[in-house]
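Only a portion of the chains appears, each positioned as in the full assembly.
Letters are used for the chains, namely A and B, taken in the order the chains are written, and counting of residues starts over at 1 for each.
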Amino acid sequence: MSQHVYKKIELVGSSTTSIEDAVQNAISLAEKTIRHMRWFEVVETRGHIEENKINHWQVTVKVGFTLDQ
Amino acid sequence: MSQHVYKKIELVGSSTTSIEDAVQNAISLAEKTIRHMRWFEVVETRGHIEENKINHWQVTVKVGFTLDQ
């Protein structure tokens, strides 16, 4: 991280397979409107249960991106 | 909550009457620019005092809305 200014936004991504995949899904959708994403921080991990199985994971991340480019 | 991607933003609403009303006021103003709001989480409750009476409540909420529609 160099001497830029960053903005951090909070996203919730989901996936039926894994925590990692849920984070990637949030980033993939966000790329439509946000450029220059640089890092993320996981702030909450939860999920939904259907018939005693994990149906999907829901992972909340803060994503940091460069403002000054 | 289904398998969408959500974004969460942080708003501060106020009301002279109640905590519940302060949250609704924040949501009502936000609807002008944000669509598909789905849920909120109260993160801070405070207020201002004038002449030993609660003058108004100020409630900070995180509001989640759908990105992918």
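In the analysis below, a residue touches a chain if its C-beta (ideal position, glycine included) is under 8 Å from a C-beta of that chain, and two chains touch if they have at least 3 such contacts.
These numbers were taken from a predicted model, which means no experiment stands behind them.
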Copy count for the complete homomeric assembly [2 present here]: 12
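Everything below uses one rule, namely that only the chains that are shown with their structure count from here on.
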Message: Suppose each chain is reduced to the average of its Cα coordinates; what separation in Å results between chain A and chain B?
response: 22
Parts of chain B lying in touch with chain A, wherever the complex brings them together: 1-9, 62, 64, 67-68
Message: Looking at the complex, which residues from chain A come into contact with chain B?
response: 9-16, 25-26, 29-30, 48, 56, 58, 60
